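My questions all concern the structure below.
Rest of the complex left out; these chains stay put.
In order of appearance the chains are A and B, and numbering begins at 1 in each one.
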Amino acid sequence: MSQHAMKLVVIVIESVLTDSLIGDLKRLGATGYTVTEARGEGSRGRRVGEIPGDNQRVEVVTDAEIAEAMLQMLADQYFPNYAVAAWISDVVVVRAGKYVPGSVGQGISSRSGAQSGR
Amino acid sequence: MLDILKTNLLSPIVLAFALGVAARLMRSELRLPKDLYASLSIYLLFALGLKGGVELSHASFEVIALPAAVTLLLGVITPISSYMVLRHLGRFTYADSAAIAAHYGSVSAVTFIAAQTFVTSMGEVPEGFMPTLLTLLESPGIHIALAIGALKVRSQRSTGQTLHEILTARTMILLVGGLLVGFLMGGEGWTSISPFFEGGFKGALTLFILEMGIVAAERITDLRKVGAFLLGFGIVMPLVHGAIGAVLGSLAGLSVGGSTMLAAMAASASYIAAPPAARLNLPTANPTYYLTASLAITFPFNVAVGIPVYYWIAKLMQG
């Protein structure tokens, strides 16, 4: 079972923005995402919205390059005005192709192979 | 007038709100489950629409035309007057002024229901088509305020997107959809579902308002942050808009009950439809301002004091 090194991007964001965020993540190459309901506090305190206090936690497994681009996009478009926290960590997956755009199913072995070789 | 006020203060709605506030101030852990709160709001809006639709099926076009026209007029006046006052007297930023104006230009359905409950308990019989006016007043104010904002603050979002969001927002679909369903099914369909949608209405509202009290009280510490101007705005602006509403309603031929309800709509500030719209389209506006003003100042003011005042004005007008 060959394993591949990928990145896990976790973004906690006020719910009202989730749809727009997911659109942006897909544009950058996310092939999937998982969302869970969350609540929290940060530098902006409790959150705004119809039911105050609500955040959502979005996580995306993707490759290092796209993960980088996602953080950059967040820093440009979301951090200045909105309540967002984000972090990246290293993860290992079995089917790398599933998490890289344009290769669902096949597996772009050269690229992901290089990563898993780190 | 004092008598009316006292009766109103001892109504289930006002008492439930006060209980919610008290629970929060005592730092109780009491909260309605999130899904219950959302469910109650869906139920209340849909019930409002259905009932309104059934009654609309009995009304003729001529009777509604003039009230509908003044309602739309109020939808233009209230966001602009709010913006002007906030920007020029209050010296708020463009974004903050527009965002708060979006709230006061739209309408609070719960205030509407509170007004309906109040006038009915006063023996008035408001027009059956009032929920139709409610839906007319829901969105124009938000659009106008956001448009003013967009002129002044660079926005990355298209007008079409915003328009779509507001017109398809939960509130809109439930109210307008409810009106249509109610209109089409008529009295017979209504009989079978009214034990659920009418019988349970007041009680469900009481529970909903309990939670609103808790949420409003959470913002009480923010009252200091919003400053004296906004505090005054949250009380005086509704009185002005309410008075205009009561007068225009009476001139348009609405009954005392109907005029009071129109006044309450004009005076009320949205806290369901407007906040997400403001958050998305005017991200630099401070949510503390608009949420605290509409939810922790204007809503309780209207429910406890404003509505009886508008009623008194409407009576004076038609007396």
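Operating definition for what follows: a contact is a pair of C-beta atoms (placed from the backbone, for glycine too) under 8 Å apart; a residue touches a chain by one contact, two chains touch by 3 or more.
On a predicted model such as this, the values are computed, not experimentally measured, just so you know.
Each kind of chain appears once in the view, while the complete assembly in this file is A x3, B x3.
Keep this in mind: only the chains that are shown with their structure count from here on.
The distance from the centre of chain A to the centre of chain B, each centre being the mean of the chain's C-alpha atoms, comes to 38 Å. Interface residues of chain B, counted against chain A in their complex, comprise 34, 37-38, 156, 215, 218, 272, 275-276, 279-280, 283-284, 287, 291. The part of chain A that touches chain B in the complex is made up of residues 14, 16-17, 20, 46, 48-52, 54, 77, 81-82.
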